[in-house]
Structure formats: C-alpha cells, structure tokens
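Shown here: the complex without one of its protein chains, the others still in place.
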Amino acid sequence: MAQVEIINVTKRFGKTTALDNVNLDIKDNEFFVLFGPAGAGKTTLLNTIAGIYLPEEGMVKFDGEVMNQVDASHRNVAMVFENYALYPNQTVYENIASPLRSPLYKQDNETIDREVRRVASLLRIDGLLDRLPHQISNGQKQRVAIGRAIIRTPRVLLMDEPLAHLDAKLRNYMRSELKEMQSMFESTVIYVTHDYLEAISLGDRIAIIKEGKIVQVGTRDEIYYTPRNEFVAALVGEPEINIIDGTLVKENGTSYIKLEMKEELVPLPDNHPLTKTLCEYDTNEFHVGFRPQSIDYTFEYKEGYLKGSVYNFESLGNKAVLTVKVGDTFLRTLAPYDLRVQLDIDIYIDAPITKGLFFDSQTTELIGSYDDAKVNGNGTQE
Amino acid sequence: MKRRELLINIVKHVLLIIYALFALFPLFWMLLISFKSDAQMFNTTFIFTPTLENYDAVLLRTDYFRYFKDSLIVSTLAVIVSLLAGVPAAYALANYEFKKKEDLAFTILSFRFAPEILVVLPLFMIYQRIGLYDTYTGLIWVYQLITMPLIIWVLRGYFEDIPIEIEHAAQIDGYTWWQVFLKKLLPLIRPGLVSASLLAFIFAWNNFTFPLQLSGTNIETVTVASLKYLASDTVHYGQMAVAAAFSSLPAVIFALLIQKHLVRGLSFGAVKG
Partner (left out) sequence: MAKLTLKNVYKKYDHKKKRRKKDKENDYFAVNNLSLDCEDGEFIGILGPSGCGKTTTLRMIAGLEDITAGDIFIGDRRINDLHPKDRNIGLAFENYALYPPLTVYENIAFNLRAKGLSNAEVDERVKRIAPLLKVEELLNMRPAALSGGQKQRVNIARAIVRNPDILLLDEPLSHLDGKMRQQLRMEIKRLHNEIESTTIYVTHDQLEAMSLADRIAIMDLGVLQQFGTPSEIYDNPANEFVASFIGEPPMNILTTTIIHHENDFYFTFEDSELRIVVPQRYYDIVKDGMKVRVGVRPTDIYVGGPDSKGTPVRVAVFEDLCTERRIGIRVGDELVMLITEDETKYEQGDLIRLEVNGEKTHLFDLETGNRIQ
C-alpha cells in the first residue's frame, strides 16, 4: 500500500554502473513488473528499493517520503528472493513466522500462530509446516518464501524472479497461481523477471530495463503492439519478431516499399499518416518487423506470395515454429503442432505490409505501424 | 563377476583391518603399559599382573592435577579469545571487500607455517621485559598464533557458503544486524565452529615449545611437565603412559560432546536445490 517513486537513481559498484539514471513512478497497489534480460540491473533496483543498497545518486520515495536514510528493516517492505533465502535450520513454520518474531514487528504467539496458518492455507502448504527447507521441493520452497513475505502485509512487496528455478511445467502452473493470488496481495508489488510471459501476464504495467536503463514503460498492449524499439519488439513475443530491411521507393506519385527478400515493390497505403511520415523521413532505409503470427504461408503457389524453402520445423507445445528461408533471409512463422513437413521443400509466404512495424534503421526506434486497431496511443515513456 | 567382487571385498577388508591394527596399536599399548609395574615392563608383553601403582604414583603423589589445570586454563581461554576475535574477522573476510584483503588473510594463515622455535627466543626476551613471562595472559596471547588462524580460515569458508540473501531476508524481516548475526548466522556456522574449536584446542593443549620457554615454575602445562617423568636413572614408562593417557582425555571428551553438532552443512537446502 504505497506509491513508490524512483527519482534519478544511479547505482555503481566500483567501475560498473548497474543503474543509470532510473526514473519510475509506481502507483499504489499496482502490480508492477520490471522486465529485462539477465544482468540488466533488475535485482540491483529491487535491493535499492528495499534499502539493502544505497544509491550513489537519486532518491527512493514511498508515498512522497524520502527513504534513502531509512534502513531496510524499517521500510516495511518484504522480499521474495530468487534463491528463496529460507533459514535452513528453521522449520517452514518458523520461516514464515520470522518477520513476526523480529523486534520491530513483534506479535504475540497466538497472533503469530493464527497468521502463519492462514498464510500457509492460502498457499496450500499447511501440510509442510514442520519440515525443514532441505526436505521440500523448489516449488514448495518458493511458496514458503512468498508466505514469509506476505504475512506482514508490507507496504511494498518485492519479488525477484520467484519462478526462475522451476521447470517449465511448474513455472507455467505457478504463474497462473500467482495471477490467481494477485487480488490477495494488499501491497504494491514490484515483480522482476526475464520471462516475457510472466511479464505480460502478471503486470498492470511493465518497465523494460536494459543495462541499467529503463527503455520503455507501458501496459502489456502498449509493449507488445507499440514497442519503443527493436530491442523491446524482440524481447516480447515468442517466437521472436522477424526484422528485415526495407527501402522506400517513390514511383509516379505512389510510395512503395522494397523488402529485402522480395523483388517486387509493395505499395504502401495512401492517405495514411504513417506513409506521409515515412516519405518525409530523412532516409529511405528502414527496418520492418513482422511478428510470426502475422506471416501467412501455403505449400501451393499463390499470387503475391514469396517462394522460399522450409529451413526448420520445431515444436513449441501446442503450436510449432516454421523457419522459412527466402534467399538469404530467414523468417519465422507459426504452424499447427501436428504439421508434418519435410525440410527444404518449397513453401510460399506472405508478410502483409499492413501488419509490419516500421523502425528507424539507425536508432532502431519505432516509427509506427499501419495496424491501427491494436494501437491505442504511444507507449508512455518515462 | 560375483566371485571376483567377493574376493576384492575380502582383500579390501583384510587390508583395512591390518591398517587399523597398525594405527591403533600404539594407543592400545600405551593403555596396556600404564597398568604394568616397572618390574614387569621388559619381560612381559601381553600377559602380566595389572597394577595401579603407576596411576597412584602419577596422579596422587605428584602435582599432576596442577599441571592438568594449567593446561586446561591456558588452552580453553586461548580458544575462547580466538573465537571472540576470529569469528567477526572471518565474517569480515567473507563478506567485505577492502584493499589488501587477501594479503591480510594470507598473513594470518602464515602464522601457522612459522616454526615456533624461530620466534620463541625473541619472545622470551620481550616477555621478560614486559612482565608477561610465566603468566597465563602471556601464554594465552602467544597461543593465538596457533589457534586463531585455524578458526578464521575454517569459519571464513562457512561464512562464504551462507548466501548473502539470508542476511538481507533477515534484515527485511526486521532484525538488527546483531540479531541477524546471533540468531540466523551463528547456528549456520555451528559445525565449523565446533570442529575448528576442537582442533584449535588440541593444538593448544599439545603445544610444547611455548610453555617450555615462556613459562617457568608458576605455570606448567602437562606437556612440559611430562619431562619430569624422564628421570636420570630410569625412564618410568608406566608413569609416562599414565600421564600421556590422561593428557589425551580432555580432547577425547570434548570431541564426544560436540559430535552431534558436526552435522553436514547446515546451509544445505536453504537455497534452490
């Protein structure tokens, strides 16, 4: 239950800058996700919010109050660590009870017992209360860690990649369970992950971080349909977006785009603000992104479709990824899981320009897209 | 296949039994001769008339218990001082970064390498000057050269094995640094604590050079006192055996008492398996 502000925070370790002028405004009771690849600075930011690290520059504020001088134990935050950090010589019961036995938040035994059992039942670990951490599975340890964090109803609940060390099946399942529990968390939650499914499923808003800098902040639709740049576009979405070169060509008053793997020119829609923007751009070289979902294919010749060959076919569970080789370009598209296809056979694909995302070829930033139905404003940048 | 395995097993066991006999025999012999009278010492082996006269001579008619007490005081207090200073030192070495940290760590370890004989003469002169000769304080202090490096090195490893997140978690739970240390960390280093203490105690107890040179008549440890049993006319082997057997008792008792704390890595299982 606190609004969290991170203002111009920079954190250095020796010569490395882990966080570079980070600014975030997290609303009260929001489920806020911090998403980025390994080493981006997510855990460092979480530790800074918790008070374990002090930033070299900048401030952390809870409800408008500067917290820099307040140490971790007094900030009333709770954290679920990536490696659980359970006290190894104490039982599950004692681990969960721990915050309520500390001098700052001490409660009487009756209250402690009642709360521990309430939390254990919520997380479905009531049968494990007498066990020691080394006697339970990873999935169970993770629930105990969550239990220890939520028992006090902290102002801010910090979760550091809680699902990282679970196998794929368990991760999917626990993610759904976490989603179910979301309404029960009465705190502002800041959740860190490198898995984009977790990010878009759980987050009210998502901040994408790379090498200590915030790249984009937005809702899942904003991040997915209007990614700020190619990095974000590639990060969110499985299989990864296809990005190819495109050159703008003007002929007889109409604008066309020449895509790297296609000989013919593709006409751009008239009367659309994006066409105008592209024409007036300082260069005519662009990068065009096509999500695999928007690429169509067929095994028989079809007018307007490009000819290529099947380079690879790979199962992704309930669907499959088809990699198609067109000239020197490789494009990924989706196919039904039970498609049986020979490698290297002919295949015809279509990448409709209206579904393309146009990026600046130098800065890699998003210029725009024709698919207005999905676009609801630009992603809010902070 | 099976016969071959059986044969290998038998050979293995036989070799192990032979080695066990070889290793344990001196201890057995020592106990044996402690019950033999001087008269029967050289003309009997395993069959003799046991007698308690050696025990009587050593324990009741000499100052043996005084020497025992001196050894106990010096060794125990030396270990305690080492723990008080060494545990925080080990924590610091494990968790903080500072200039020349590894140089400092190595220097501490190097105290164990230095031959005691080298330092004992200069120390003798210094101790005489500053009045620490033949005092408990003097011996306890110099014993730190033996006990502290061991404790710091073993415990540093244990502290390093504890993930830093456990401390963070405890801080966030609301514990002060001291409580984190006492309530959460110390239980985790307990196996290291007891094993290093035991070893340090044994080394301190067995030390000969330092008490020999740096203490005189006020303080005599059992090691130094055992010289007394080397009489100029005959060596009373039986009495020496009693002295030796008794000297080994504290270490054995200590080891038996702390056995249950020598549990495999208590940190095991705290983090993702």
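As written, the chain order gives the labels A and B, with residue 1 at the start of each chain.
Everything below uses one rule, namely that contacts are C-beta pairs under 8 Å (C-beta built on N, C-alpha and C of every residue); 3 or more make two chains touch, one makes a residue touch a chain.
It should be emphasised that the depicted structure is a prediction, and the values quoted were computed from it without experimental measurement.
Colleague: When the whole complex is taken into account, which chains on show are touched by the absent chain?
Modeller: So, spelled out: the chain left out of view touches A.
Colleague: Have a look at A:Q69, A:S183, A:N252 or A:N271 and name the one touching the chain we're not showing.
Modeller: Within the whole complex, the residue contacting the unshown chain is A:S183.
Colleague: From the listed residues A:D221, A:D296 or A:D360, report the one that touches the chain absent from this view.
Modeller: The one listed residue touching the chain not shown is A:D221.
Colleague: Quickly run down the residues of subunit A that touch the omitted chain.
Modeller: 124, 168-169, 172-173, 175-177, 179-180, 183, 197, 200-201, 220-221, 224-225, 236-237, 293, 311-318, 320, 323, 337-338, 340, 343-344
By our rule, only the chains that are shown with their structure count from here on.
Colleague: Measure off the straight-line distance from the CA centroid of subunit A to the CA centroid of subunit B, and report it in whole Å.
Modeller: Roughly 56 Å, centre to centre.
Colleague: State the interface residues of subunit A toward subunit B in the complex, per the touch definition above.
Modeller: Result: residues 47, 50, 52, 71-73, 77-79, 81-89, 98-99, 102-105, 132-135, 137-138, 141, 148, 165 of subunit A touch subunit B.
Colleague: Please name which positions on subunit B make contact with subunit A in the complex.
Modeller: 163, 165-166, 168-176, 179, 184, 187-188, 266-273
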